[in-house]
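Comments concern the structure below.
Only a single protein chain was left out; the remaining protein chains are all shown in position.
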Amino acid sequence: MDFPVDMRILKKIVDSRMSNKKAEQVLMSSRPDALRIGDLFKVSGKDHQNIVIENSNAKLEGIGTGWKRGTIKVIGNAGSFTAQSQRGGCVHVEGSVGDFSGCGLNGGQLVIDADAGNGLGASLPGEKIGMNEGRIVVKGNAGSRLGNRMRRGLIAVYGDVGVGACCSMISGTVLLLGGQANLPGTHMRRGTIICASEPSLSADSFFEQVCKDNTYWNIFCSYMEGCNERIHQTLLSCSPRKRFVGDLKIHGMGEIFVI
Amino acid sequence: MLTVIKGGTIYDPANGINGEVRDLYIDSDRLVPCPATDQHIDHVIDAHGMIVMAGGIDIHSHIGGGKANIARMMMANYFEPEHLNELDADHSVCKHAVPSTLITGKEYARLGYTLCFEPAVVPSNARQAHLEMADTPLLDTGGYLVLGNDDYFLKLLAEKADAQKLRDYVAWMLDATQCIAIKAVNPGGISAFKFNQRKLDVDEPHSHFGITPGQIVRSLTTAISDIGLSHPLHTHCSNLGIPGNFGSTLSTINAADGKPIHLAHVQFHSYGTEGKRKFSSATLEIAQAVNSDSSVSVDVGHVMFGQTVTISADTMAQFRTKDLASPNKSTFMDIECEAGCGVVPFKYRSKNFVNALQWAIGLELFLTIDNPWQVFLTTDHPNGASFTTYPHLIRLLMDRSFRNDMLSTIHRGAVEMSTIKDISREYSLYEIAVLTRAGPARSLGLKDRGHLGAGAVADVVLYRPAENWDTVFRHPVLVIKGGQTVVRNGEIIHMPRGRTLRQGVDFDSGIEKELKPHFEMYRTTRFSNFKISDDEMSNAIGSDVVYY
Amino acid sequence: MTDQKMYRFLDVVCPFCGLLCDDLSLQVEGNSFQIDSSDCPLSKAGFLEASTRTALKPRVNGKFVTRKTAIQAAVNLISNAKLPLVTGLMTDVAGIRTALNLVEYLHATIDQYSNRSFGINASHIQTNGGYFTTLSETRNRADMLVLIGSQIPKIFPRLIEILDFSKTDNPRFKRPRKITVIGEPCEEFATILEKIDVSVTIECDLQQSGHVISVIQNQLGKRKDRAPITHSFPISAIQSLVQDLEQSDYTVFVWAAEEISFPLGDLVVDSIFRLIDVINQSRRAAGLMLTTTPSTTTANAVSTWRYGKPLPLSFRSGGPEHHPDYYAWDSIINRGDTDLVIWVGGLDQSIEMPDCSMQKIVLSSKDHEDADVFIPIAIPGLDHDAHLFRTDLTLAHYLKNLHMNDGHSGAETLEEIYSQFKC
Partner (left out) sequence: MSHPNITLNGILIRKTFAEAFPMKATRIVVTARNTVWLKHAVNSVTGFATSVIACKVEAGVERWLKPSQTPDGREGAAILFFAMSGDQLEAQLRDRVGQCLLTSPTSAVFSGMDEGKPVALGRAIRYFGDGYQISKKLGNKRYWRIPVMDGEFVCEDVTHRIDAIGGGNFLIVAKDIDSALSVAESAVAAINKVASVITPFPGGVVRSGSKVGSKYRRLIASTNDAYCPTLRGLVPTNLPDDANAVLEIVIDGLNESAVGDAMRDGIVAACLGERSERILEITASNFGGKLGPYHFHLHSLIDCA
């Protein structure tokens, strides 16, 4: 496969509970020369709730778009727009994903074992609200503009992130557990960013507070205990050293914890 | 080539035909009288049992121009790519509040409309409006030129220039912008808003030019009747949407001094201040004024529930409602010292008192204005609702029990405030044909449109009768445009280019000598680059001009 | 055939920047254009380059061929391509209309060359809207001009003149009109400001301009009980600007998207509109966004009315889909999501076509030896009639053919290619 393949049709096929044979006949797009599912995949099994995509690569785009219940496991990489507007269930990519994955996420869980591209959990073009619910865990690095306009939910990135994470964030929680983040939380209104190492912030935009025992932090840690062991260990091993509030430019009252 | 449409039941109010079974003959693009018996007929269309009407005419629908384009941009994410809808049942319905030109043309044709008027062509934006309308297939189009907020006109008025000069200016502008009628949008108000005046009543002076909306309406109606334009001043009155604005609407009618005047989307201008919520219907007063004065005509601008986007040149009114925007975003523009533009997305909700009452007021207007020739069927697309709701609206007018069923689904307070539950009137097919065909054509002076007499342009629509009028009008069996079958059973089979309808006017070219320095002094375009020629229309813009 | 007689044209529209100034007077003799009304460097360079053109011939694989052969070669390349990308689009309404037809038919992707910077503004309109104004409105109403970015006079040499701000003591205004510049100091600006009496400069890194604007907003805003925003630049200039804003009747904020297209530059636009919103609560203000090439505004206008969405657009799954970043031409080339790049030029004199490894069909008024297929086309507005949209998105100009050039327009050429598929 040299060219992008539009996988958004997957949800509709699963929802319609059509037979495997019929599913293989479904056209993947409305182009006249469109491929059928069967041209690329062999459909087998009976479980509509647990989909496994084998031998996936970065050209399969939009896997898990609008996904509501059940799991999708992607063996290999996935392309851009993975889990776009996902509403429930779990999408697990055992590799990297492309740009704008988890865009407009509205519930459920997206787990990425390797890296994610730009605009992870960001807003769809023209939408005022980005990720609105749900959880994204990236075990590798993530690109720029992560969590743009995010409103609710949780994003955790174990590795490094690109410039402008949590730009125009409305609310929600983002954990940046890797290296230094560049200009996170610009124009953030509310929300919590937790940085494992001191981020590069515009000094005029954020006010630094001394952070001594924070009740909410404890609640958050005990919540994370139920979610993911590795993150929980990181959080518990250190308590927040600093708290920044901002973005003052827009009278924001978001917070950035440095642990 | 001679075609006959045989045995259809004809509703042709312009020729007084009310449901008679007759044959219609089409020769190339025109309807012709019954030919001699020995003449060969090439093609027979069987219309037995069908309702036959002329092609629909929408007198007020925002289908082109900069503001529609901004609205498209803002609402772009409100529809899903088509191919993802294919597994859904209902993918043919257009979900976009302001569809693209291609979809607009197709959807109008599917509803049996063949002619459509863009009611707010801003002079400097006229070229874009015509470009967009030329890209709207299947529809003939025309534009109303927005005047009454442009600096030059206001200045002439403030300087008490003589009527001849005003008249020449209006005629020159109409000619230069290839329009068919003149529209006044919140006369003086858009300009006043640029000078930070937030409200301007009909008798209130503009803070900079010192003239009142009343004066503007008076001078424009005078100019229009002097020029001899068929369509009266197409007026978007002052104080749109403000409770109690029916007073301004009545004052505007008075300001016309007995000259013909058309009130656009009058539903938005018929509000009172009674009741505990200080918002009520004033349709009684408006309907009385219309019923007692045959020189007044209105289009309703009916509201339907759901997501839409309001677009208007009335920056002043639009800016007032920007906090009600849903989704919360809005675009405004001050344009070239001529007009403005405001785009505010809006969601009308049936359980919201104000929205429900707006819905009821629209119906009250339709049902209490006695003469169907004085009222036209519009939703002020997309401001009240998309034009795709027309069949539903027609059903509301023709079917009282359906209307009453709908009443039970809306806000109860609004039902109590409204009189529609007591109105038993039901529109007949003949009257619907007046509202949607014959009336608009007569008002715009289009002698060969909107009727099925010999010599008319062969725009013919065949409907199959059914219990539900919504179904009847939503799915015409056949739509013929200019003698060519364009839609058969909902399927588009031809996509002809439309033409631009305009009115030819005379003016003293002396006005050009005065305008030229004005352009050089005040504007950022030159006089010679402003005018749109017929040649440009047909060769570069792509729409041939038809003079009326 | 070219007519060698000399003609004189008045009120000619210049297609070489987004302002589309329409008051040029030109002497045309054959292919040579001589401006004698304006010393705008962009116009001069554009017309000069057009004058010094040599006759171009179509090429296939670098070898000269007939036009017919070249068109056929282009058709063949397109037929074999899986995912063509149409870009450049330095053309007029007709060219863009035809390109869109072709792209829809081919299920290809389309983007305009300099759409990235316009996209900052388009995205803002899409998500938030805004309050905009146009050139004449600014010329006649604005008693205060705030320029964000000091390169504006370089990118739009005649802007200040068109807005009638060359002299600030215009008798039509009650008070002297004022100009404020927010941005890095630069030479061009210094020369302009020298001539103007009333002006303020706030010197800052342009990346900081969003912050400066927010500080101003904070000073003007109603919630003065909030703690003032901290800042590391001197407050005096800002305070005097705030005073000016409080007195002005109609303030216009001007920026060139091109100049602020750094990472997070879109937030500067966001800040500007927040400030405009605050001012509009009690006074009047609006934004004037500037786009460098008229083709960008034109292409976006046409694509929006045709498909309901601005550029870039992709039809690769069927319907038109828009994503400002993902379908941008440079993203597509970087990802390798195309096998054929179709470049549509015309007004691309000052632009180098991006280097890429894909096959290339180039329609341009400039020679491209390395293209797989090169077909020369004429320059819109000089060699053929053209519609172009001005930077303020409102006004379309009709540019007329200035000489009897026998060149084919981009639209004609694309139509020739397209017609091979239609039948």
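The chains carry the letters A, B and C, assigned in the order they are written, with residues numbered from 1 in each.
By definition in this document, a contact is a pair of C-beta atoms (placed from the backbone, for glycine too) under 8 Å apart; a residue touches a chain by one contact, two chains touch by 3 or more.
Bear in mind the structure is a predicted one, so any value in this text is a computation, not a measurement.
Enquirer: Can you list the shown chains that the absent chain is in touch with?
Expert: If we consider the entire complex, the absent chain touches A.
Enquirer: Check each of A:20, A:180 or A:214 against the chain that is not shown and name the one that touches it.
Expert: In the complete complex, the chain left out is touched by residue A:214.
Enquirer: Touching the hidden chain in the complete assembly: which of A:55, A:197 or A:222 does that?
Expert: Only one of A:55, A:197 or A:222 touches the chain omitted from view, namely A:222.
Enquirer: Pick out the residues on chain A that sit against the missing chain.
Expert: 152, 171, 173, 190, 192, 214-216, 218-220, 222-223, 226, 253, 255
Note that only the chains that are shown with their structure count from here on.
Enquirer: Have a look at A-C versus B-C and report the one with more C-beta pairs in contact.
Expert: Pair with more contacting C-beta pairs, B-C versus A-C: B-C.
Enquirer: Note the residues in chain C that touch 2 or more other chains, in rising order.
Expert: As it turns out, chain C has residues touching two or more other chains at 126-128, 317-319, 322.
Enquirer: Would you pick out the residues of chain A that each touch at least 2 other chains?
Expert: 8, 29-30, 125-128
Enquirer: Would you tell me which residues of chain C are touching chain B in their complex?
Expert: Touch residues, chain C against chain B: 10-11, 13, 22-23, 93-94, 97, 122, 125-137, 139-141, 162, 249-250, 280, 283-284, 286, 301-302, 304-310, 317-322, 385-387, 389, 393-398.
Enquirer: Given the complex with chain A, which residues does chain B contribute to the contact?
Expert: Residue list for chain B touching chain A: 74, 76-77, 82-84, 86-87, 327-329.
Enquirer: In their shared complex, at which residues does chain A touch chain C?
Expert: 2-4, 6, 8, 28-34, 80-81, 99-100, 118-119, 123, 125-128, 144, 163-164, 167-168, 183, 186-187, 202-205, 207, 248-251
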